[in-house]
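All protein chains but one are shown at their positions in the complex.
The chains carry the letters A and B, assigned in the order they are written, with residues numbered from 1 in each.
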Amino acid sequence: MATTADASLPTLTESVDSWKGSSLLSVTQITPAGLQLLFDVSQGMRQIVRTQGGDDRLQHRLLGTVFYEASTRTSCSFQAAVMRLGGKFIHVDGQGNSSANKKGESLEDTIRCLECYTDATVLRHPVHGSVGRVIQMATKPVLNAGDGVGEHPTQALLDVFTIRDELKITNNDKPKLTVVLLGDLKHGRTVHSLAKLLAQSQMTAQLTLQYCSPPGLEMPQTVQDFVAKYDNVTQQYVTNLAEVVATADVLYVTRIQRERFASDDAYEQVKGSYVVNNEIMSQAKSSMIVLHPLPRVDEIATEVDADPRAAYFRQMENGMFVRMALLALVLGVAQK
Amino acid sequence: MATTADASLPTLTESVDSWKGSSLLSVTQITPAGLQLLFDVSQGMRQIVRTQGGDDRLQHRLLGTVFYEASTRTSCSFQAAVMRLGGKFIHVDGQGNSSANKKGESLEDTIRCLECYTDATVLRHPVHGSVGRVIQMATKPVLNAGDGVGEHPTQALLDVFTIRDELKITNNDKPKLTVVLLGDLKHGRTVHSLAKLLAQSQMTAQLTLQYCSPPGLEMPQTVQDFVAKYDNVTQQYVTNLAEVVATADVLYVTRIQRERFASDDAYEQVKGSYVVNNEIMSQAKSSMIVLHPLPRVDEIATEVDADPRAAYFRQMENGMFVRMALLALVLGVAQK
Partner (left out) sequence: MATTADASLPTLTESVDSWKGSSLLSVTQITPAGLQLLFDVSQGMRQIVRTQGGDDRLQHRLLGTVFYEASTRTSCSFQAAVMRLGGKFIHVDGQGNSSANKKGESLEDTIRCLECYTDATVLRHPVHGSVGRVIQMATKPVLNAGDGVGEHPTQALLDVFTIRDELKITNNDKPKLTVVLLGDLKHGRTVHSLAKLLAQSQMTAQLTLQYCSPPGLEMPQTVQDFVAKYDNVTQQYVTNLAEVVATADVLYVTRIQRERFASDDAYEQVKGSYVVNNEIMSQAKSSMIVLHPLPRVDEIATEVDADPRAAYFRQMENGMFVRMALLALVLGVAQK
């Protein structure tokens, strides 16, 4: 059963009413059945975009997108999502010389003011805990788009959606699944949330998580402890991608983030060691998929893009569908 | 009767035709009956937003929002306003490295070009007089969103709308009203416009304006002279908020703006002296309202937010309704 991070946060279930008006801080708020609902709605959204571009269920609705940290991809995805449903958005760049920054206004006041104009808020902030703090005082739904070393729940949701979708996993047919997580697992917020959500989602009969990272960039103990609570999950440390790629169903690649290293030298030493290219791909199953939260630098060679198993751009697209579903659910228009 | 600042500016009356196609530089263009029209339309806008989020009367219309000075709040409010009515906007940030800045283009040319794409312009500029200059050559309505030490008419309009609305003032029942203006009254463009508009609006049988400011930051003589022309207005200087708060119907708080002071020391000396907190509130009438143009820093303690007399977030929301009304009027779709 899902453990909600904070007792004051709503639990999001298979009932659409549990989502309406709710904020999303963490994937731990979502029950396995709630996840199923979100993904069903997401698939419906994909169908709508494919056949008619979008619809008008968010007509006259406004989303505030507030980013105190650069994230073109996440902000664009949310903005596209609200527009595909006929809504509009107001973007506040908290990095620039906005009133908030220049005039000493508190984060809470900035959001409280924006809510006077909008129907929901997407918030990204570099300080862990800040989004949770805002949710406590907000009068409209707030969606966490990343809060420092905290969570980035919509990324985890679109990752799991993509795995289910690409591997055709249904609730009636739960597979054994081997997922390799590759790269900087220490700082990668994305892989923390993904490991936890995969375990918690109960979508597999047996899940093997293989952690493959440079020394010093291992998956944090707290994440391992969370995952260890689930009986059907095995966690393994591997040091060589080539050894394990043959058994993988999912290869989840992350950036070795330059900004996480003390020096450029330290970065250059490891960056090449975890690269996915056609040679690696030749050792993998024909049914395996490669995912990446993007942007990538060198960790997936562009030669891999043409491989049908390269699912990262489809994953990207799914991000919009999942965010459309999320917006529709919290704004009470999922069932049009 | 209203005195129009510049004879070439249109007078805005109870006739919707007087607004259609007009620019707004100053509240002095608006007659008392024109104000009543604007506020009636504003209340209609609030009803529309509350019941259905918005409507489509500005479908296919584009607003240009041009800001040569940071003002997230004002730009967001105008943007929300046009979108709630089904319109869209193009935002030009005149502070950044826009063509205008880099290529030596005149302000007039920048606006003239934008008008080739849009139906109306919202303009904020740090130089007093610049918005008026643009209005003289513009081919579409221009709305002043603040020009340096000049006017910020939509702020004054939403302030007066909020006072009328919160205190349930109607034209048939004009009250005696005591308004305390607190803080930096010298530099606060907002309080200058508010004092003038309150006097000019003829909405009170008797108006007492109590100016409460740090030494050296008193209300300018020009504003006092303007107000003094109205027989039913009394102006008083008070030095201690606690002494007058008991009689106030409206307590209008403004920031002691750090950027107006010569040094940080000079700022620190006065900033704490004009703070509204629960202790002050306990001395005020139960019907009094607290207003603030926002953003606030320390001048209203957050403990006051829960007090039902704290009207500043409702005031914020009213800003969108008043701007919706203004856009509808100048674009000729107030009567849908």
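Convention: contacts are C-beta pairs under 8 Å (C-beta built on N, C-alpha and C of every residue); 3 or more make two chains touch, one makes a residue touch a chain.
All values reported here derive from a predicted model rather than from experimental measurement.
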Candidates A:95, A:139, A:236 or A:278 - the one touching the absent chain: A:95
Footprint left on chain B by the chain that the document does not show: 59-62, 88, 90, 92, 96-100, 102-106, 108-110, 112-114, 116-119
Interface with the unshown chain - residue positions in chain A: 52-55, 70-73, 76-77, 79-80, 83-84, 86, 88, 95, 255, 257-259, 294-297, 302, 313, 316-317, 319-320
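Quick note on the criterion: only the chains that are shown with their structure count from here on.
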Gap in Å, rounded to a whole number, between the CA centres of chain B and chain A: 41
